[in-house]
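Supplied in structure tokens, the structure appears directly below.
What follows is part of the complex, with its chains left where they were.
Chain nomenclature is as follows: A and B, assigned in order of appearance, with residue numbering initiated at 1 for each chain independently.
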Amino acid sequence: NSIISRKTESKFAYQPMVEIADNEPRNQVWGENFPRQYQSFLETKDTTFQSYQGGSKHVDMLEKDPRLVVLWAGYGFSKEYNAPKGHSYAIDDIRNILRTGGPTGSGTGPMPSTCWTCKSPDVPRLMNEIGIDEFYSGKWADKGSEVVNAIGCADCHNPETMSLRITRPALIEAFEAMGKDINASSHQEMRSLVCAQCHVEYYFNKNLPGKEGVPYLVFPWRDGTSVEAMEAYYDEINFSDWTHAVSKAPMLKAQHPGYEIYSTGIHAKRGVSCADCHMPYTSEGGQKYTDHHIQSPLNNVTNSCQVCHRQDKEDLVADVYTRQKKVGENMEKLEKILVRLHLEAGKAWELGASDEDMESILQDIRHAQWRWDYSVASHGASFHSPVEVSRVVSSAMDVAGQGRIKLARLLASLGYYEELPYPDITTKDKAQQLMGIDRVALEKEKEEFKENIIPQWLEEAKKREEGMGVKKAVSMK
Amino acid sequence: MNLLNKIVPPDQWIVPVTLLCGLMAGLGFYVLRVSNAVSYLSDDPKACINCHVMTPEYITWDHSSHQRVTVCNDCHVPHNNVVNKYYFKAMDGLYHASIYTLRLEPQAITMREPSQHVVQNNCIRCHIDQVTDAKMASWVDNHEENRTSRACWECHRETPHGRVKSLAAIGQFIEPLSVRQQQKEFVPDWIKKQLKSSK
């Protein structure tokens, strides 16, 4: 065993408490050997901190901004969407969200198995056990008893050497698609790449040669990670996530392109990594260790920002807020334009517009909303790279504007000259009603799932994990 | 014997040669004195500010938390062995002196790569126990390398010299104008009068 052999080489005869197996999914097992990191990791359960735009509190985004319900009408996100919380909540949240519905057993429910990919260290374990293609196959409910530990040590660390590692095939494949080798990355780059396993835009490709039908997880980076490059990529492969319920546009959903946008910012350019801000060194007993309480750095300005910036905490927080407000202001205007676009397109269909009339308008809607979503979905973007995000928002406004003018002309030619009234979507309830979403039914379904299915999963998992045991490290004395 | 005779100068040379040697030695001492060259061999930070271009660094260091615990040479010359220390100092001193006399110093001086390695190693020399965990070192691959290979001042950007490091960073050596003092009033009287009267 190499931990033991390395230990003998070491000047200090430290004792590891346990032997950690490869892909050990249970964080508390790792915690035996690394109590500081584990303790700080446990703090991601804390949901008290809230900042102007971020924090760990549970925030119902559809309530906060009911326009989202219209923008995502016809897609799962219009049922429920929340701000991210700490890594500890990854499993609870995916179970509780209305998007995953109320499976009643294996093979049921709206979501594919692939949804588990970024939620747990059980994922690399399972992929190793059953194969990657098999992991991605089937329904989300099929693997409910297998994936039970929230994001943790095995996602980022090699248990033998504790060095950082990449456990998600999608990132490795994305590098390959770009003609790069992820193994050539520096240690400093790895301090961001471990995050890039999950905090990135993705889609499910069901047409991969040889894997037809499997919703294979792919990062659309082949031609680059800019908003334009990914847009062109999706256009080329003719991909869409869903068809919008009102406008019938073939939509794209951008999911948290955190790494992509961060990479365009000044901090990335100066070699500052995700971990520098979100996992700053902290010290205890005169010794530095990496703070595993991954959270908003605004809850820990001293260790994150102030090592590099000598300004007061208040000044630094104000810098972040200023950028979020400046970008946010136009984001809101853009959302309103997008809401109008969908409704105006709906009106045009209603008045008898033809597919041909609508084609280029629907493309504009697709592109404008994609660009908007790319800018907001990663939550941190307006600080991570405010200039790039602003650029994207402006470009979205331009495209959206073009679409609206085409629509104004089309509607006029169909005899409709006025401005379509802006809908009353002042609350999530109103917006969901308008979009025909029956939340009561969805919630009922979810409750039944929680009552009947989850306990089964937990029990099965418990049995399985008990079988895994924990091996005490062999004493060398 | 023969050989020795050849080397020993003829008697009539004794006076001029002695004088010449004395003169040269004197001149040498004079140069050493005005340039405070001897002090270069010491660890006194004042030695560095013989050259006024080192003043910003001196002042910033003097105000830093490291002032109590370090002198320039603790960071800027190698401490792995004595020979290396004086060799590096000599090379560095010669280099700095020639740049200075040739007036080639840039406005914003930056460390050259060899200096960077020297300083980095000195940070590590003092702080190794704080930046690395001996226990981790036994389990975590490359722990020491991971913790020490990145320039410390990428994060500790203000240690010890602050961030603005140029001759301009401090209010010295600007043209010594006797008139040069900033006034409290920035508006000339004639404008004040006119603006008041036109109200």
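Everything below uses one rule, namely that a contact is a pair of C-beta atoms (placed from the backbone, for glycine too) under 8 Å apart; a residue touches a chain by one contact, two chains touch by 3 or more.
On a predicted model such as this, the values are computed, not experimentally measured, just so you know.
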{"item": "Copy-number formula (whole complex, one representative of each chain type shown)", "value": "A x2, B x1"}
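By our rule, only the chains that are shown with their structure count from here on.
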{"item": "Chain A-chain B separation of Cα centroids, rounded to whole Å", "value": "50"}
{"item": "Contact set on chain B toward chain A in their complex", "value": "129-143, 145-147, 149-150, 154-158, 163"}
{"item": "Complex interface listing, chain A residues touching chain B", "value": "3, 6-7, 9-12, 14, 16, 33, 158, 161-163, 187-188, 271, 276, 283, 286-289, 307-310"}
